[in-house]
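For this view, one protein chain was removed and the others were kept in their places.
Chain naming follows the written order as A and B, and within any one chain the residues start at number 1.
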Amino acid sequence: MKSKRIAIYGLLVALAFLLSYIESIIPLPIPIPGIKLGLANLVVVTGLYTMGGKEAFILSIIRIVLVGFTFGNLSTMMFSLAGGFLSWFLMVLLYRTKVLSITGVSIIGGISHNIGQILVAVWVVSNVMLLYYLPFLLVSGAVTGTVIGMLGAVIVKRIRKYDF
Amino acid sequence: MIKKNDVILLGTILLLAAAAIIFINIRKTDGSRVVITIDGEEYKTLDLNKDTTLTIEVAEGAYNTVTVKNGEVDMTEANCPDKLCVKHRKIHYNGETIVCLPHKVVLQIVGGEESEADMIAK
Partner (left out) sequence: MLLIIIAVNLSGCVKIETKRYEASFLDLFDTITTIVGYAEDKEEFTDHAQMIHDKLMEYHELYDIYNSYDGINNIKTINDNAGVSPVKVDQRIIDLLKFSREAYQLTDGKVNEAFGAVLSVWHQYRTEGLDNPDKAEVPPMEILKEKEKHTDMNNVIINENESTVFLADPDMRLDVGAIAKGYAAERVCEYAMEHGFANGMLSVGGNVRTIGRKLDGGKEVSWSVGIQNPDLESAQTNLYILGLSDYSLVTSGVYERYYTVNGKQYHHIIDPDTLMPAEYFLSVSIVCRDSGMADALSTAVFNMPFEEGLKLIESLENTEALWVFKDETMKSSSGFENYIKK
């Protein structure tokens, strides 16, 4: 059981790196300081459905810190942490209620990821005008969330098949 | 893999976002313009949401350059004697003005964000 968990952690952290790299080469149409697509949310969604809330949280922190040091800096890490926390919290909440499937949970995760980041951005830049970007971020969060949710469902199914 | 609730959720979010975008755009076109007047005659109105640079030939050999960027208006160049208009900071609040007295050019914001002060003593 333990070794399976370690294997999944390793697998998902590696996936997070890959996705973060892909994300770093896709330019966003609207340049907002510290805002990213949040593709790596896929690993948190997967972690949540294969292992549980606590594990997803640990995964989220590991991913943000490691990826932050590799592709970003302390300030971008702050944005990611804000987005990561909010997104993890809401996803766990909705995961428990079972109202939504993995796709719905992932959509919520994607959106809250963006909301968290923009709130920090508003605070850092101290300019409320940034909130004008919110609707665009809602759309992008919903779209990435949907894609991630569907991918996540596939990955979760495959991981569950290997019952070490 | 996908529940009905997911679709409802996605639809709601997209609708909300669309409504917000429409709302913002309506508000934007409604307000936030800069009216340029020369010697009391209205010369041109620029939209604050469209970045642009406009050089106005006020009279022969007299010019002022107005720049609209990121929702703010600035007099970036002028060949008036005192250059006070060029030194003036950028403006964007409703009713704010930049005045080039020697050339009788006035830039005034119409329909922008409300400033805290009704008037400024200077």
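We take it that a contact is a pair of C-beta atoms (placed from the backbone, for glycine too) under 8 Å apart; a residue touches a chain by one contact, two chains touch by 3 or more.
What you see is a predicted model; the values in this text were computed from it and never measured.
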Contact partners of the omitted chain among those displayed are B
Options B:Asn5, B:Asn49 or B:Thr97, residue touching the unrepresented chain: B:Thr97
In the full complex, which residues of chain B touch the absent chain? 35, 37, 39-40, 42, 81-82, 87-89, 94-95, 97, 99, 101, 104, 106, 108, 110, 115-122
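We adopt the following convention: only the chains that are shown with their structure count from here on.
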Suppose each chain is reduced to the average of its Cα coordinates; what separation in Å results between chain A and chain B? 37
Across the complex, what residues on chain A touch chain B? 99-104, 107-108, 111, 129, 132, 134-136, 138-139, 142, 146, 149-150, 153
Mind pulling up the chain B residues that touch chain A in the complex? 1-3, 5-6, 9-10, 13-14, 16-18, 20-21, 24, 71
